[in-house]
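Not every chain is included here, but those present sit where they belong.
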Amino acid sequence: MTERVVLAYSGGLDTSVAIGWIAEQTGAEVVACAIDVGQGGEDLDTIRKRALECGAVEAVVVDAKDEFADGYCLPALATNALYMERYPLVSALSRPLIVKHLVGAARQHGASVVAHGCTGKGNDQVRFEVGVGALAPDLKVLAPVRDFAWTREKAIAYAEQHGLPIDVSKKSPFSIDQNVWGRAVETGFLEDLWNAPTEDVYDYTQDPAVAREADEVVVTFEAGRPVALDGKPVTMLEAIQQLNARAGAQGVGRLDLVEDRLVGIKSREVYEAPGAIALITAHQELENVTVERDLARFKRQVEQRWTELVYDGLWFSPLKRALDSFVDASQEQVSGDIRMTLHGGRAVVSGRRSAASLYDFNLATYDEGDVFDQSLARGFVELWGLPSKIAAKRDLGKS
Amino acid sequence: MTERVVLAYSGGLDTSVAIGWIAEQTGAEVVACAIDVGQGGEDLDTIRKRALECGAVEAVVVDAKDEFADGYCLPALATNALYMERYPLVSALSRPLIVKHLVGAARQHGASVVAHGCTGKGNDQVRFEVGVGALAPDLKVLAPVRDFAWTREKAIAYAEQHGLPIDVSKKSPFSIDQNVWGRAVETGFLEDLWNAPTEDVYDYTQDPAVAREADEVVVTFEAGRPVALDGKPVTMLEAIQQLNARAGAQGVGRLDLVEDRLVGIKSREVYEAPGAIALITAHQELENVTVERDLARFKRQVEQRWTELVYDGLWFSPLKRALDSFVDASQEQVSGDIRMTLHGGRAVVSGRRSAASLYDFNLATYDEGDVFDQSLARGFVELWGLPSKIAAKRDLGKS
């Protein structure tokens, strides 16, 4: 029986060429698998047909947009996941979902190998391969671009020689990855750290510097999940899509940073994630209102570790699952409304209300109605500072 | 010999009245002590004279602006100190400096008591009293507003009755504290969490929504310290002041959040800190370029703990000093230039260059000149994912 390889298929030049190339080099049959995580572009049926025309024995296409929003973006929102306090894990979130479907296709179509088109200096190879190892440790992985130095030039030559149905003339100056949670842009002139991004780098967001009317939105959360915008019920996917449109129109969510890759190098990355940034901004402030202080403080450490793990390709690791349990427990009371102004590149919270609020007007107010018993403070302050005071007596040379 | 009390003196109604009141109630002589940390308002000489007219036996005034910038704002910048990831510790930074001078005045003028005008439900009482305990554990503390329920109404009556030289008619609807690092506003209609701040709340910043030309600035750092703006040398104080003006003119640095106070309640706080936010933004990105990954990751935990400690009044604690040693060591290589656009309420980094950069173009580039050895990746990825893979074999019920 002929061996089968499931190939992560995008419909583009590299992976279209890979179908035939893998078949030639390995003698295996290639099953192409394309996953829609909201990256836009061609419809799945077009992609499916192209895969077959390029020589795939099977072509699996999956609309996974809702699954991505619910199972991957929502946990990232609950965790306020911002790698290096900035980057909302756009590509890092989609990779485990894609891996899950690649493994599913391998099981369904009897494949023993999974192939991807990542290079050897990025994070995505790690996310693909560690993910496959964690879901299907028996499957082998093929990474032709990395392990056999497959280049764009060779791909073009191969496509032309074999008459593949691909337009090889289009070449972006950038390397781009996008999904409904955001868009990542790198390489090109951005590799010079002193160069600012130009407007043509962006696609999800408008120029924030252009004068326009502000947009105001009320996001309603239930247990950490956005369930309505301006009072109209939304799915997680709809919440992201609608805020991508509305926050994107105001230039919200552009990010430009030097980033620490797992493989040990620093790289320059530009992102745009209008919906993600708007949602995280709202979610953080609702947590400020509804989450108890000590829980909030420790959750920041959990958030950092969760984010590093996911960035580093360990979505399916035991630690990630245990951290999820913590985060789930923290979200029980994160319910309420956040009013936000989207304008000039900023998502600014202007109001919050919640039946689960821990803000107690009567304890907080300095006006009439104050019920805070100030006589408690003296004892608290004295014992709070006692360890420092005892140390001071020693360190100042007194008894 | 008559006992002496050093009073933290602002020149305003409450502390002016407190001079006479403390003298009457305790029979002690009052030494007024006013510290300029860049809060603006009246000059120190005017304040000094008023203190004496109100009955102080001595009036100590100190221009501590440079000391505050160098000894308190600079460590906060090195630590990227943002409480709850938002608030740059404006008041929390000035309190230990004021305590230091109060204690100094007590030693100089033979006082055995330090008095402050804080209420019993805020953080500042903790910062004052824990600070005094840590610098001078033998001194007693008097907090008449808290411990004797001193109110504004009583203060006005006392001032009028004794003909004190204070204008009692002015009453801000807000409670305000400000210094060169920023400005804090609370109470009034802001105590309703659904109310957005109005423009009259702000003083350090212009409305970011008004159309205006962007401002571009290059900040030069040496070992974590800003040493030049647009190539012109500045002291730390000048860096803050000039960026307060330039970033403030662009509406940068407005913050509005629900905050966890040390005394256990949540409060609504509005801040503006244009210079602080611009400097921290630049400093964080320069660290992204110059600080090694593992150090950067752990430093985020140190930053959170340092910030909580300082917010919680423990500036002079042994842990704070040990964390300072860590932060100092982390800043050795944080040198270089950050170019930033100030506009529309945002400080956006657009370029970075540094002789201490860890970004290596030849390792990062996907173009010609790439020296990254991709053959190393396969082994790395495999061993990186091995613990997850071994766990998966068990958890998936296979061997």
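Which chain is which? They are A and B, in the order written, and residues in each are numbered from 1.
The rule is simple: a residue touches a chain if its C-beta (ideal position, glycine included) is under 8 Å from a C-beta of that chain, and two chains touch if they have at least 3 such contacts.
On a predicted model such as this, the values are computed, not experimentally measured, just so you know.
Count of copies in the whole complex in this file: 4, from one repeated sequence with 2 chains shown in place.
Just so it is clear, only the chains that are shown with their structure count from here on.
Centroid to centroid, with C-alpha atoms defining each point, chain A and chain B lie 32 Å apart.
Residues 84-85, 119-121, 125-126, 129-130, 133-135, 137-138, 143, 146-147, 149, 175, 187, 191-197, 208-209, 211, 214, 254, 256-260, 262-268, 284-285, 288-289, 293, 296-297, 300-301, 304, 308, 312-314, 316-318, 339, 341, 343-346, 348-353, 357-361, 363-367, 370, 372, 374-378, 380-382, 384-389, 391-393, 395-396, 398 of chain B touch chain A in their complex.
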